[in-house]
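Note that one protein chain is taken out, while the other chains of the complex remain in position.
== subunit A ==
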Amino acid sequence: MSSETTEVHHEEHGEHGGMDKKAIFKIAGYLSLITAVEFIIALWAVPNEHIPMHWANPIYIVLTLFKAFLIVAYFMHLKFEKVGLMLAIIVPILFIIGLILVLTNESHYWVPFIR
């Protein structure tokens, strides 16, 4: 039996790919841009009735989730980690989604009691 075949294959430390200074400033630019768009919606589009309030809220939430994705994937580097670590962090977030679904539904039944 040759020992070479059972030798653990060491991959080189090529994992911090894709985050040089240029990439960092690009992501920072996106984050600032999205925040600026949120402000334009809140301070100009909604007061001047270009966008109704019930449209603005889902837009804010989508933009916020996109910002969260950019921070976690690029600044926190999760996009460049092993799939196992990625899943270990992302899958438990399903519990949070579950709590959101439960409580937004439940809270409708509180209305007559809180008043």
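Methods note: contacts are C-beta pairs under 8 Å (C-beta built on N, C-alpha and C of every residue); 3 or more make two chains touch, one makes a residue touch a chain; residues count from 1.
In this text, contacts and distances are computed from a predicted model.
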item: Protein that the absent chain corresponds to, by UniProt name, given "Branched-chain amino acid transport system permease protein", "Outer membrane protein with beta-barrel domain", "Cytochrome oxidase subunit III" or "Citrate lyase acyl carrier protein"; value: "Cytochrome oxidase subunit III"
item: Chain not shown, touching residues in subunit A; value: 6, 8, 11, 15-16, 19-21, 24-25, 28, 31-32, 35, 38-39, 41-43, 47, 56-57, 60-61, 63-64, 67-68, 71-72, 75-77, 81-82, 84-85, 88-89, 92-93, 95-96, 99-100, 103-104, 106-108, 110-111, 114-115
